[in-house]
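What you see is the complex with one protein chain gone and the rest in place.
Letters A and B name the chains as they come in the text, with residue numbers starting at 1 for each one.
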Amino acid sequence: MSKHKISVRANGQLYERDVEPRRTLLQFIREDLGLTGTKCACERGDCGLCTVLVDGVPTKSCLVLAVEVDGKEITTIEGLMEGEELNPVQRAFIEHGAVQCGFCTPAFIVAGGALLKRNPSPTEEEVKEAVGGILCRCTGYRQIIDAILDASKGAKK
Amino acid sequence: MKYSYMGKGVPRIDAFEKVTGTALYTGDLRFPGMLYTKLLKSPLGHARIVNIDTGEAEKLPGVRAVLIGKEAPYKFGIYMGDKTVLASGKVRHVGEPVAAVAADTEEIAERAVELIKVEYEELPGAFDVLKAMEDGAPLVHENMSEYRHAPFIYPKSGTNIANHFKLRKGDVERGFKEADVVIENEFYQPQVQNVQMETHTSIGQWLPNGQINIWTSAQSPFAVRHLLSVGLGVPLHKINVVVPYLGGGFGGKAGLHWEPLVVLLSKKAGGRPVRLVMTREEQFYTTAVRQGFYARIKTGAKRDGKITAGAFFYVWDAGAYADYGVNITRAAGYSCTGPYEIPHIKCDSLTVYTNHPYGTAYRGFGHPEFHFATERQMDLLARAIGMDPVEFRLKNAAVPGRITATGEKLREDAGRVDECIKAVVEAIGWGKKAPKEVNGKLRGKGIAALWKAPAMPSSTSSSAILKLNEDGSVTLSISSTEMGQGTPTGLAQMVADELQMPIEKVKVVTKRETDFSPYTWQTVASRGLFMEGNATLDAVRNLKEQVKTTAAELLGVPKKELEVAEERVFALGRPDKSIPLAKLATAGIFPDGRGIGGPVLGYGYYTAEGLTNLDPETGQGLPALMWTFGAQGAEVEVDPETGDVRVVKMASAFDIGRAINPLLLKGQVYGGIVQGIGSALMEEFIFDERGALLNKNLTDYKICRTQDIPEEMVFIPIENPQRNAPHGVRGIGEHPRISIEPAIANAIYDAAGIDLFEIPMNRERVWRALRKKGEKRAFA
Partner (left out) sequence: MLNDLEYFEPETISDVITFLAKHGKDTKLIAGGTDLLVDMKKGKVKPKYLVNLMKIPELSHIIEDGGGLRIGATTTFREIEESKLIKEKYPLLFEAARAMGTVQIRNMATIGGNICNALPSADIPPALVALDAKAKIVGQSGERFLPLEEFFVGIRKTALESDELIREVHVKSPPAGSGTAFLKIGRTASDLATLNVAVRVTLENNGACKEVRVVVGGGVGPTLIRSKRAETLLEGKILEEPLIEKTAREVSKELKPRPTSIRASPFYKIEVSKVLVKRALMKALGRAKAGEDR
């Protein structure tokens, strides 16, 4: 089987790799790039823990092939800090107690941040919908939703 | 006091790592030469293994070890040593691993698994827990009588009953005779799964010199080490268990799970590290789940509302192995009444083997299951005697001074279930006029109370080490793992307050490593803040003692006049007589250069106080370190035509003694509520007639998403401090998900006049009940 040379910009850094076509974007991110903040928890698009941004769009990376993202820009949880500062969504997650075991946290922060970029002042329903593809078993979601809403207000300030 | 962190919503100390993706979980670790494991799983529920041919698999390049059950005859277990890591001789449930392959890549391992040929001879299975108890039922474990088990477990050899817990108090027949009304009902709950977001993940290495290294997603590193040592017959000190962050546990990662398997594979592969990450499918049917539950409850009461007697018959569908199940059975047995005083009680709680996936702990340890039954029964009995269910509960509430099922007289500081009930009544507006119908949907309210104590051996202990660092900061080591519950943050708050120093100068070690970390029994049972808290306070006392001893010499002030605060040791009322903690960390120094004292290492421990074994025949004794009482109230909306149930509001009150961190507390409560709504309305294992699980993925097994949560969740902390607890706290980890099901079921009755006895109360089940009742508007 032939490998394909792909080049992606992940969190602002350029990576060129030879990948087998059957390699998923999730495997590529976690194993080839060593960005383990993105988690794998179901492998079939149900849990959303593998959510990353592909050209800014929240995407379940377990259902995308690495070859499909050749030439695209990937953003993972590791690329969200603003210099040495946490971004507003990250800060709000801490302040609101939106983090428990932390396994799903990266996905929620990635998707929440993408929502606020498109829609700086979402309603509660819009927040619920935007992160509705991600499962969390610890928090009951309330504080996650509140954190994203609060970060949106922060963004307006 | 300058520093006061108690009662404040201090952000969790592990938050930065978790919001930046830098927090490492077991599955994020990489080791040179690491091998990857795949499992061959049984397609049959009960079958003899006639032959396993691994020849082809072993020949595949890149395969480094193939292991089958015969090579791993070791029995493991904490309460009941009934489990091997690979099926040996026969398979006992669909999904049970029969062989394991460790290979250079996951893909090679997967291909090798496909090359293994197994010949089975199918046996009649035990797929119905009640039939499995009958004489002549197929035996899941023929040799149960040979299994090692804890002394408080009572298996019945020659049957599928792995434990029969008995409780007898008073004279139950007399109690029923005294009653004006007696009712009897049956209740049922299916097996469900914990659905931790992180599946079970373990890396093991068994070096040829006997050293065993384990990195694992386990709740209890010391239990892993101990159980592995006993099971394999390996010296304890040769085993080092490391637990990084845990992606959720909820009881499912307590005790020992797949650690022995990776270790044995490593041994066979010459000592290379071997990793196993359970797939989501395996998480559902290969690894542990919550037991199924059947209850038959008979209760009697007088017209004035006093309960006179209760007979509780609980049957637990343990699945193929009952290691944890036997103790859940026991815990539910001694708590069988719920938070009420009943003078005459008979309880039989039985763990029964079946050919289903094997049971383990899941947040609440049997209590959500039996509270569904008991709290439904409370409503039904109140209705039968014509009393308001709240009034009925208050009348019988297990308040201080009253006697529990095991004969314990509740102390004055035991916590107040009555206050919890009243708080929830207020929060959901119980008894207040409210529209019965909103937009064609029926509205109703329901209430349920609860109690739970940690289920643990009577002499369970914890320890803590508090190191004073050279700059005056401190580092706390404990072994209660961080799986989301936030205990380490609460402990940091306690240390900062006790030492009167900024919390930024208190570090709690996040990694647990048995070679270095102080012992604790397990991270389970909502016992962490209480037990590690007491151990930590003891360590603080010990650290203070050490620094004061040295400072007394250096300052020339009697020790008893010294205090510690603001990173200094000082003499009360004499500001000139003080010394920074930093100057005592490694040793004190006299003006002439002589050293005194040495590195300061505070050590503390706590052992559960006053608990006793329970009498084998009557179940009488003292099993509870603390009871956390609570009440939960639901407001629901029922679609009379489709059976759809929506939880509009959920209110919860718990007597937590003292709220250490309201922010984290809220998280525990909201999370518990939403987990409970999942099993109340949608979660269940669905099997075919031969025991194969039909919904072993998250497409077919649903848990709540953002849009499924109640519009409103209310938490009311009740604070009646417990005397022997650190700052009065009680455990709260499990309690928020205990009485969700009965609160919702009681609210559904209030809304639609239907009585549900079975979980989950999914749309179809509700719709069928509506139809049976002849709900006029059920269209059709």
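Simple rule for what comes next: a contact is a pair of C-beta atoms (placed from the backbone, for glycine too) under 8 Å apart; a residue touches a chain by one contact, two chains touch by 3 or more.
Predicted model only: the values in this text are computed from it and were never measured.
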item	value
Of A:V8, A:L116 or A:A130, the residue in touch with the unshown chain	A:A130
Listed residues A:T38, A:T51 or A:Q143, member touching the removed chain	A:T51
Contact footprint on chain B, counting only the chain that is left out	106-107, 110, 641-644, 682, 686, 694-695, 699-700, 702-708, 762-764, 767-768, 771, 779-780
Footprint left on chain A by the chain that the document does not show	1-2, 4, 20-22, 24, 43-45, 48, 51, 57-60, 62-65, 67-68, 111, 129-130, 132-134
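Assume only the chains that are shown with their structure count from here on.
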item	value
Chain A and chain B: spacing of chain centres that average the CA atoms, whole Å	30
Touch list for chain B against partner chain A, complex	9, 11-12, 14-25, 27-28, 194-199, 245-250, 279-280, 483-486, 663-664, 666-667, 669-675, 697-699, 703-707, 709, 713
In the complex, chain A residues that touch chain B	35-44, 46-47, 49, 76-78, 80-81, 86, 90, 93-106, 109, 127-129, 131-133, 135-145
